[in-house]
Every structure is written in C-alpha cells, then in structure tokens.
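The complex appears here minus one protein chain, its other protein chains still in place.
What follows is chain A.
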Amino acid sequence: MSRDTAWPQQERTGRPTLLEVRHVKRDFAKASGEALAVLDGVNFEVRQGEIIGLLGRSGSGKSTLLRIAAGLLPPTSGEVLFHGQPVDGPPRGVSMVFQSFALFPWLTVQENVELGLEALGVDTPERRRRALQAIDLIGLDGFENAYPRELSGGMRQRVGFARALVMHPDLLLMDEPFSALDVLTAETLRTDLVDLWMEDRLPVGAVLIVTHNIEEAVLLCDRILIFSSNPGRVAAQVRITLPHPRNRQDPRFRKVVDDVYARMTRRSPAQLEGEGEGGASPLALQPVSTNIMAGMLEAVAGEPWNGRADLPDLARDHQLEADEMVQLGEALQLLGFADMKDGDLHLTDAGMAFAGMETDARKDLFAQQLIEHVPLVRMIHQELEQRADHRVPAAKFRAELEDAMSENYAEQTLNTAVSWGRYAELFSYDEQAEFFSLDDPE
C-alpha cells in the first residue's frame, strides 16, 4: 500500500485520486436556532503520493473539514468520496494524527499502537509484529511498555504517528500535529517525517495536513490550500515545486513564504467594505490584548523597522505563529494603527504617534480610535451616554451579536470589547451582573 514511485512530484499529476471533496458545506446552529456556515462550497482533491496542506486562521473551519474528510462529522451538504465511495463514517484506509495526541492514558505505548488493529480483529501475534514494526520505524523502540504520561510531548506524538502508521493508511490525516510541541521537538519530528517520506519508508499513500504555521506548510507540502474565514472556503492554492529536503534559508523558500503571507493577509474588496456574501461580520472582534498591540506598535515604530516591517520576519522575531501575527495585524488595522499589504505591516500616523506616547495619552488615543473604528464599542458608549443611569445590560449587545455570528464568537467579541474599552477607560463592566456602566471604579 506504500507509494509506488518516489520523488519528484512533477510526475504526480495524473495519478489516481484518493479523496474528493465536493461542494462541502457545514452549518452550526446559532443561539437563535438559525444555521451558521463554518464551511461553504469547499472543493478539492487529494491524489496518490501528494502531501496537501490546509492552511488558515483559527476559526476558518479547516479542522472541521479534516473531520468531515475523516468521516467523524457529516457535512450539511455536499459529499466526500474516498476511493470513489461516499464517506459516511470513518473509512478503512484513513488514519488520523491529533493535535493533542489523543492517546489512551491507561494503555501502554504498544497497546495504544495495537488498538486499531485490535478493533479490526487482527490476531495477537500479527498485531504484535506490525505494532513493533511501526514503533521501530518511528523511533520508539525501548518505550513499548511505557505509559503515555511517562513520555515527553515529542515522544507522545511519535506514538500518535505509530498508531496511525500501523494501519498502513492510504490517506494520513494530520490535525496540527506539531503545534502542541516546542519548536525544537517539532522541527526534529518534522524532519524525521520528511526523511521517512523521501526514503519511501512511510506506509502511507498521501497526506492531508492542517496547519496554521506557514513555514511548516511550505516545508512539507506539494500543494497548500489557503482558507479564508467566515465561512471557511478555499481562497487560494499554492503549488510548491521546491525539491526536498527544503532549506528555510533558501531565498526561493523565503519567497514562497512571503507569497503565502501576502495571500493570507489579502482582503477581498467585500471584506474591506465590511460585508458581502459570507464575508466576516463587521462586528466580530479578535481577542488581541492591548499589551501585545502596544508592544508590537513600539517594536515596529523603532529600529530597525522604522514603521514598516515584513510580517514573516516580525513573527519570527517575536515568536508568534503566523495566525497570531495575522490576527494581531488585523486588530491593528481595524483600529487604524497599521495597514497590512503584500506581507508587510506598516504603521499609520496614529500608530506612530501611539508608539511615542505616555500611558495616559495612549489611552486617550486608543479611546478615540475605538470609537471611530469599532462599531460595537461606539454603540456601547453611545448607549451609556444616552441612558439616565448610565447602565446597560450586556445582554442587549450579546443578542445583537448573536444575530450575526455564533455564540462563541459573540462571547469572544464582547469580551474583547470589554477589555479594550476598559483599557481605554471608556466604560467599566461588572462581570457578575453583566452590566456596562460609566461609573468610575473609584
């Protein structure tokens, strides 16, 4: 069941299709009972011998899509075909590696690896043989009788891989498999995996990996599908033809990374308008802390950037994941402190001014920008000014938000508005009573 030919991948078009995702849509129910689409109109296919990356921001539905492909979740409409057969449950020949490892803590390494074979009714000696083979392949020898809790994160994820590989899957699904690991461990594991894949020793037909780490995607994948949010859909496809092993310092590698960054931060005209079919709700706020915003503004305003910085470099310098970086950039953009263009972040006049101010002046400027650019905060503030007792229940705004987005996002948006408004000293908020008020905390 292993791949029949080796690199390079140019030869790979025209190979048999393993997985087809057709017009997949997935709804979740909102508080009001209405449906909210997390995925809409998703189409792509995975061919034999490919590594495909699904890249997107958190909340773009890429993990949901992976679960639909795995037969763990049904699509609301559309269909998924595996080997031409509709997927209506976890299909044989598809294995999954989880972000959280999802190991059974009460089973030893060996028992964990054997579990899938056991479910298939493979007899004990054969089970043992295949499990040991997988354990050996992934570099876990000597740990067979250990319990997961005795292992480090990296070793645990190796168990996760062994458990998937022992099934000799035609398609290996990976849900952010390295994002719970520290940087060095993740790199080692990635390299090991690429080596095995190149040496054609992985008993796997094709790989579909979800990630929010751009460099990781560029390092591993033959094709990257970039997801947009609200609802999630494939916004762009990037084909990567660099030969393996890929070198992060290679200028061609850097160029691909820059290109992907630019595509991820590009806004459609509809989004700039703040609406449009399926566009993000203009009310939604990303939970970015004011401390981080202030820190980033200071950093970009100072040397060596002087107000304009390359996003990938900025992210690396400050040890931010790509999606964190993009989220932060978008928050700054929303507040009128910065603009993102072509993979760069450059500060506006307000952003430069903010960086040079003292605490109180910063708060005033922040308040000004909030009222000008964030409709939700403006609404809260106006409402408070108008009422005689200067008190408004949060429920009023929550209801309005829940019309436009899911309950979780509404909650997150409201919390973000509270924390920004508090920083700007625009209003105070009583968490117990869930009331906004103008009273000073003194």
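We take it that a contact is a pair of C-beta atoms (placed from the backbone, for glycine too) under 8 Å apart; a residue touches a chain by one contact, two chains touch by 3 or more; residues count from 1.
Just so we're on the same page, contacts and distances are computed from a predicted model.
Asker: Identify the UniProt protein name of the omitted chain, choosing among "ABC transporter permease", "LuxR family maltose regulon positive regulatory protein", "Metal-sulfur cluster biosynthetic enzyme" or "Ion-translocating oxidoreductase complex subunit D".
Answerer: Missing chain, UniProt protein name: "ABC transporter permease".
Asker: Can you say which of A:Met96, A:Ala309, A:Met325 or A:Ala424 touches the chain missing from this structure?
Answerer: Reading the full complex, the residue touching the unseen chain is A:Met96.
Asker: Can you work out which residue in A:Gly121, A:Gly142, A:Pro251 or A:Pro304 touches the chain that's missing from view?
Answerer: Once the missing chain is taken into account, the touching residue is A:Gly121.
Asker: Extract the touching residues of chain A with respect to the undisplayed chain.
Answerer: 27, 33, 67, 70-74, 76, 88-90, 92, 94-96, 98-107, 115-116, 118-121, 147-149, 163, 167, 432
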